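Removed from the display is one protein chain of the complex; every other protein chain stays in position.
Then we have chain A:
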């Protein structure tokens, strides 16, 4: 279980190479083992230049997809994971774990402890999951709190020293690189015995625990016969426990009100020491019934020093918070649109913001607009062919608002107006963006009594909640729309 090499590459479309290697690290002792294990099928780790070129080609990030290239575009070259074979100098380097995130390509090559021909199944290669975890760890480090390029550069320059701690020989010791940073900074602190490896020091100060629950709600609404609207809540519970002692024991509970929607698909942080089987088995895969476990959801744990995601969950609430209805018709030179939005009465009518984005793809700029709205203001982005309906902080008493109008477009120019492979013809959507503070759709909450701390001193407990929209689509009900299998199950 080890990595032969790791790279960070910035993707720079439009430049001659389309990218730059920002960081790379090779592990020669692992490479030596690879040569022995792989035998005749061994392919050495290339230098940065050839690797960059081959990886960008494979990931289709070069600017040259005009022509059909068999080694990339052939129908038989099917990749179903983020693990690639790269053709370099006539040989294929495999497996290369790689993904693009925020214009940085994260890549590494795990050691495979056997011959590569025939290729062993990925599931049997222990280094693959380690490789992913390694790259996710680097990604978290680079982007936690990072705001601009110079911060990114500072963090990149810290990487060599950090990897000397976190991955000195290619075998990852800790995916949380911040721990290694703390280690380097506080090397002189003598660690007491049985210190967990994931906790690099101890907290000194006033005990406090903060728990914040963020729920994102996504939805696909069609307003069509035979196609069901779908919606889902995805929750993330983030904690920060500032408690004294080496390994303070804490139990955090999440509670639901009586009419709350049960939490499902719960994934917990590794610091959770045990799990109730009801938590482990509550799953969105099963048909819902009244017997579903509805809490309290108890998580006994030994917290790490830093802020961590205690758990993720999903939930199926009975109704979507905002029910929408969108009709778009092409009428000769113009489009006629009608939109209705209705806030459900059970939802807290106090938004931080609420907007409906109405994009028009594959058309020219907006040249003319006539509209009538019952509420809020409309902003027009002519060049981007986009309308934004700013609804504001509150729905009116009726809880129902509407917008209708006609839009005319100019000639298409490819550079400025967005292309979309889905919104063709009358297929169109509007997307809702909203945020409600101190509210969860499931009702899920943590309060003073939700936290038990087995350590000296009574901690100050603070709890936060918010609901955010995410991928909240309302499709034109007068045209075909992409559906999921789930929405066909009525």
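The criterion applied here is as follows: contacts are C-beta pairs under 8 Å (C-beta built on N, C-alpha and C of every residue); 3 or more make two chains touch, one makes a residue touch a chain; residues count from 1.
The rule is short, and it goes like this: contacts and distances are computed from a predicted model.
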item	value
Protein name (UniProt record) of the chain left out of view, among "Voltage-gated potassium channel regulatory subunit KCNF1", "Nuclear pore complex protein Nup85", "AP-5 complex subunit beta-1" or "Histidine-containing phosphotransfer protein"	"AP-5 complex subunit beta-1"
Full-complex contact with the absent chain, from A:11, A:33 or A:382	A:33
Residue, one of A:10, A:210 or A:232, that touches the chain absent here	A:232
Of A:11, A:25 or A:224, the residue in touch with the unshown chain	A:25
Selected residue (touches chain absent from view) among A:176, A:385 or A:477	A:176
Residue, one of A:60, A:368 or A:394, that touches the chain absent here	A:60
In chain A, positions touching the absent partner	1-2, 25-29, 31-33, 36-37, 47-49, 60, 65-68, 70, 72-83, 97, 99, 101, 113-114, 120-124, 126, 128-130, 132-134, 136, 160-161, 164, 168-169, 171-176, 179, 183, 187-188, 190-191, 193-198, 216, 218, 232, 234, 236, 265-270, 272-275, 277, 279-281, 283-285, 302, 312, 314, 362, 414, 419, 421-422, 424, 482-486, 488-490
